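For this depiction, one protein chain was excluded, whereas all remaining protein chains were kept in their positions.
Entry: chain A
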Amino acid sequence: MISYILNRIAWAVPMLFLVSVASFAVIQLPPGDFASAMVAEMRTQGDVVPEGTEERIRHEYGLDRPIYEQYVSWMGKIVLHGDFGTSLGFNQPVSNLIWDRLFLTVSISLASLILTWVIAIPIGVYAAARQYSFLDYFFTIFGFIGRGFPEFLSALILMWFAYSWFGMNVGGLFSPEMQNAPWSLAKVIDLANHLWIPLLVLASSGAAGLIRIVRANMLDELNKPYVETALSQGLTEWSVIWRYPVRVALNPFISTIGWALPALISGDVITSVVLNLPTTGPLLLKALQSQDMYLSGAFILILGAFTIIGTIVSDILLAISDPRIRYR
């Protein structure tokens, strides 16, 4: 088991290196570089830029050095100082821009992921165990509607309800007066008042799809002979179901936790835009549109790192839950 984990971690190192190279390549992709872009920006703002400024900036930032030296210095700053460079669009260090949003994004998304599982797994298990019952059909209909209904639309509808029926201030995560207030109990309550809409929207659409998958996986497992064996030992039907087939049917989910992490950061952009959430999705979108290369490079690097970390986490969880993988 320990050698298995070490093996996984050892593999992650070259993968992380490749991801960082790819992110760096993305930063270098657009024609021109940071210096020419800066000079161009100064010119558009009407500044008189003396000859040689571009070269001076380029030298100052080390952009005239060979590409691998630039890579090493970029990575070195990230690893040693958490410095991802400067966003051209915002004229701020990238790290100022992303960490707050990243924290909010990860908390919202994790909360909605957990809510999704809490809703979907019991319903999916029940729908499989009582296949073709009234509730099974009911949840099937709910599932199809939930799958087919765009998230941003349900977000809009919920916002309208919250606004016109409860007179709530909607959109964003905080009321305007709380936006810059220090953290306090009142601010937390304010956050909870705003948080339920995005959570509900994200969780219900996620749950709708997940119910179908849990149900299908469970139907496969329920017909396996080991279920009959467990019944023949005298366990009740539900304790058989929760102890045996659910354990096996959930393995596919455990193995996809790794993909959930990056999806948490880049996903749900439209919903976030509609709900005006200060998450990373809209920022990434903006960064890509405005060719803000250090910002988008930082995102790509973080997404890649999260994918790798997530995969390691799900590999380890899977090995804990399924002995057949551990001893391979």
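Note that a contact is a pair of C-beta atoms (placed from the backbone, for glycine too) under 8 Å apart; a residue touches a chain by one contact, two chains touch by 3 or more; residues count from 1.
Everything that follows uses one rule, which is that contacts and distances are computed from a predicted model.
Engineer: Would you mind picking the UniProt name of the chain not drawn here, from "ABC transporter ATP-binding protein", "Xanthine dehydrogenase small subunit", "Biotin--protein ligase" or "Molybdopterin synthase subunit MoaD"?
Structural biologist: Matching "ABC transporter ATP-binding protein", "Xanthine dehydrogenase small subunit", "Biotin--protein ligase" or "Molybdopterin synthase subunit MoaD" to the record, the invisible chain is "ABC transporter ATP-binding protein".
Engineer: For the chain not shown, which residue from A:Val49, A:Leu235 or A:Leu285 touches it across the whole complex?
Structural biologist: The missing chain is touched by A:Leu235.
Engineer: Using the touch definition up top, pick the residue from A:Phe84, A:Phe139 or A:Tyr244 that touches the left-out chain.
Structural biologist: Answering carefully, the residue with contact to the hidden chain is A:Tyr244.
Engineer: What does the interface between chain A and the hidden chain look like in terms of residue numbers?
Structural biologist: 224-226, 228-237, 244, 247-248, 321-324, 327
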